[in-house]
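Chains shown are a subset, placed as in the full complex.
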């Protein structure tokens, strides 16, 4: 919200799977569908959360939950372009939007059957000391992993 | 994301309960807390969803799910300022950010114990025909209710 997003403002609907360095398959669940028979808007954030943290854990080989610094979510957003529905397997695309000293912003897209994204979002982690909750630099293990995002 | 938000850009942390026409009490649940022992970032959107739709149903006296036009969520966002924790009862503040012909944008805030909001967000409904999913004007029953937001 607070930063310019030129390429997204261009039109995030034009993003394709090939625009994302990391792609992860995330199956939907029966209870994801709400009273309108489609995946509830809340679930998209659960998929974002899962894509980012699942990738960090696997790509770093480190249990990020046991580090002295943990990533707290300080901002998220999503634009929804088309409906998803159980039992669809969603493909989440993950890219680096901005890397700072203590924070990292990811661009995320969720793809259903089609070529166009069903949703595009943003997810920002700020690293804090687990105990004091004070902002600290991104841990080296995480920073090394983020370099894989180019 | 696509629209200027001058007053929020000013600083959403300055929003107070008194800035919201509608306030709703939303208790947290045990499973809202994640592995870091605080309400997971996804849950905030479930509270937004619940605040908006719960208020629409009660204030309109209409079961909005049975109208010919239904509100689909096309955009949401949230900024997180402080942690919430079960069994906290959250107060959701609801305000009108922008009212169009077919869409309505709400500003939402979630308050915990303190005076400052724990989170501030945005939630946009576009009304579509239940069957064709084509954009239609906001139903009169909803529009009348939205007028209560000033």
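Labels A and B are assigned to the chains in the order they are written; within every chain, residues are numbered from 1.
We adopt the following convention: contacts are C-beta pairs under 8 Å (C-beta built on N, C-alpha and C of every residue); 3 or more make two chains touch, one makes a residue touch a chain.
A quick note: this is a predicted structure, and the numbers were derived from the prediction, not measured.
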Review point. In total, how many copies belong to the whole complex of which 2 are placed?
Key: 4
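We take it that only the chains that are shown with their structure count from here on.
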Study note, to complete from the structure: The answer for subunit A against subunit B in the complex is residues 1-2, 5, 8-9, 35-36, 40-42, 45-46, 49, 65, 70, 72-80, 83, 122, 133
